[in-house]
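Sharing a structure below in structure tokens format, with a few things to ask.
Note that one protein chain is taken out, while the other chains of the complex remain in position.
Right, subunit A next:
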Amino acid sequence: MTEQFASKSAAAIDRAKSEGRAALVGYLPAGYPTVRESIEAGIALARNGADLIEIGIPYSDPVMDGPVIQAATTEAISNGFRVADVFDVVAGITAATDAAVLVMTYWNPVMRMGVDEFSRRLAEAGGAGLITPDLIPDEASEWFEASDKYGLDRVFLVAPSSTPERLDMTVKASRGFVYAVSIMGVTGTRTSVSSSAEDVVARAHAAGAERVCVGLGVSNPDHVREIAAYADGVIVGTALVAALRDGGVDAVGQLTKNLSAGLGRAAAEA
């Protein structure tokens, strides 16, 4: 991983590490149900134990997302969400909290705005970087340039199906952390965490990744506890979106508090 400057995501994960625990990464879509409420929900995430926050950009064709996130992002778009609103959400959360705030986005909205323009505005809003579910390093030359220019983290994904060569290449291309997909599938809650997750994390570490966070299918404190035993961070998405849908901002805070209880390594080993 390249570290020419201080990565905000790396710093947040390292802070958790210095406290003897894994980091908690929480996902919520921008503009769901409204821009204002998505800022409040993001702040609630941070105040209740999330170290990093992923703000998703609602997109018309989210092929990596399951029904819960699809429904939320579709609602955000029909409520009038515009892509540029994401910068207000990032700025709103970073102004109120210490959490590192990344944007998770499918690539076409970034291309449409212009990779440089998008990156400049994200950096101005205080964003830490981008998580790119449908952009692989092979196609990312513009993003390499812009992320270096504006000091943003590049979080690429690795999967159980990634070959050793691709894993190596993706780890080297990433900055901040590497996103390990726990399972072959799309976002959504699952009853158990796939055993392939531990293997992907081990392989990414072996390839030189200093920080690896695990996402997809993580929804309760037991999952968090299990993953925190071997990964540097645990990513929760669908469960938080469902909490926001069913119980509003307070429910997001409550769930985050519960999830963060599973973070300590000692707890995992007990």
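Assume a residue touches a chain if its C-beta (ideal position, glycine included) is under 8 Å from a C-beta of that chain, and two chains touch if they have at least 3 such contacts; residues count from 1.
Note that contacts and distances are computed from a predicted model.
The chain absent from the displayed complex carries the UniProt protein name "Tryptophan synthase beta chain", chosen from "Fe-S cluster assembly protein SufD", "Molecular chaperone HscC", "Tryptophan synthase beta chain" or "ABC transporter permease". Per the touch definition above, the residue from A:89, A:158 or A:263 contacting the chain not shown is A:158.
Which of A:94, A:170 or A:219 touches the hidden chain is settled by the complete complex: it is A:170.
Between the chain not shown and the residues A:32, A:59, A:87 or A:177, the one that touches is A:59.
Contact with the chain that does not appear here is found for just one residue of A:109, A:126 or A:248, A:109.
Against the chain not displayed here, subunit A makes contact via residues 59-64, 66, 70, 74, 77, 82-84, 107-113, 133-136, 138-139, 156-163, 166, 170, 181, 184-186.
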